[in-house]
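For this view, one protein chain was removed and the others were kept in their places.
What follows is chain A.
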Amino acid sequence: MMSSIALPAGLRDQFGTEAESKDQISAWLMKNLRSRGYRRIITPIVERRDLFAEFNMQSEQYRVIDPAGDELVLRPDLTLPVARFLATTNVKLPQKIYYLGERFQAAPELSGGQSEQTQAGIELIGYGSLKAEMEGVILMHRLNRHLLDNQLTIELGHARLVDTILDALELDEELQEQLAQALYHKNFPAYEKLLRQVDAPQTMPFLRKWPWLFGTLAEVNDMLAEVKVPEPALPLLGQLKTVAEFAGELADQQVIVDLSSAVPQKYYTGIVMKGYVEKTTGAYLISGGRYNRLLANFQSQLEPAVGLGINIDALAEATALKPVKKQPVFVYAPFELLGQAAALVEKHGNYSLALADSLQEAQQQAQTAGAKLVALDAEKGMKEC
């Protein structure tokens, strides 16, 4: 019996503090965004499979069959449904949008990974200026200050940097792809080996140093002072430095730049942003960046956009902020005094009815729930038990 109703692998129930912490963070974030002029979007949890077809989901999708026999998927990503919404409706752009929802990517079997993740995020659609990236940085910084005790590191990269530099070398296509993968995955031995096949004497000092080019902006600048950055990469590097300098000026904000930062999704076209803290080294808390071509897949007009996804599960685990709540008070009353009890409950936000039939049982239930118990008595009035 047990095995027939047990949860499938990679999924879990969340109960008590774990779930309440997520609630608290989500509520704070939603309110924060709403009051700053963002508009909320809720999209369905199932979508057509084709919506996600061209994009690199790191793991398997959950498939669902609808009553008509069409194959749908539990959404593995929350940005694409927003893109679909904008491409298929007449919403006026630009728009600042926020969302909160579940996303499903099947974790590898027996890996201990979670297949369901609560993700919140923003999409700034129709904004071409670097100020949109800075808005993303400000949100990360706000999360850092409010929830993470200034422990968040913001990592900044540029999605086009690797391709732009490699394109200029006019390499064999396969070699270029292998070099890009070795850079993104920081596979130093493989990169060094592949570099032996590259004939580019002028760029070679930079190429040799490239995988090591990450750290604080000052550290990277020091390393770059010793080599010549390939010409086509300069404008991209300029953008990266502008955003990094801006982020570095925010109080107590740790910022690093990475000149071969892995691109979370193929649809990114500009600055890439990630956020993490030391105690959750296994996962990024925040990930996003600029994706100016995403909507091109669904409509003819290109729209510039910046998005940021926030892993609420990892954030709840990492946050220093624990759910605060008043101690609940249970009100025990015999049936004839329930009217008075109801009036008390309405008056106080942390009061609720004790649902037991005897005072003794009510005391036990209050103790288990960590609640205070007050009892109403026709003769003695209200007393604390």
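Note that in this section a residue touches a chain if its C-beta (ideal position, glycine included) is under 8 Å from a C-beta of that chain, and two chains touch if they have at least 3 such contacts; residues count from 1.
Throughout what follows, contacts and distances are computed from a predicted model.
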| item | value |
| --- | --- |
| Per UniProt record, name of the chain withheld from view ["ATP phosphoribosyltransferase", "ABC transporter ATP-binding protein", "Phosphate transport system permease protein" or "NADH-quinone oxidoreductase subunit F"] | "ATP phosphoribosyltransferase" |
| Touching residue (missing chain; options A:Tyr62, A:Tyr284, A:Phe330 or A:Tyr351) | A:Tyr284 |
| Touching the absent chain when the full complex is considered, from A:Leu169, A:Ala262, A:Leu338 or A:Leu359 | A:Ala262 |
| Which of A:Thr153, A:Thr242, A:Gln340 or A:Gln365 contacts the chain that the document leaves out | A:Thr153 |
| Which of A:Arg12, A:Arg34, A:His185 or A:Lys383 contacts the chain that the document leaves out | A:His185 |
| Candidate in contact with the missing chain, chosen from A:Tyr38, A:Phe214, A:Tyr267 or A:Tyr351 | A:Phe214 |
| Where the missing chain touches chain A, by residue | 58, 111-113, 153, 155, 181, 185-190, 212, 214-215, 256, 258, 262, 276, 278, 280-284 |
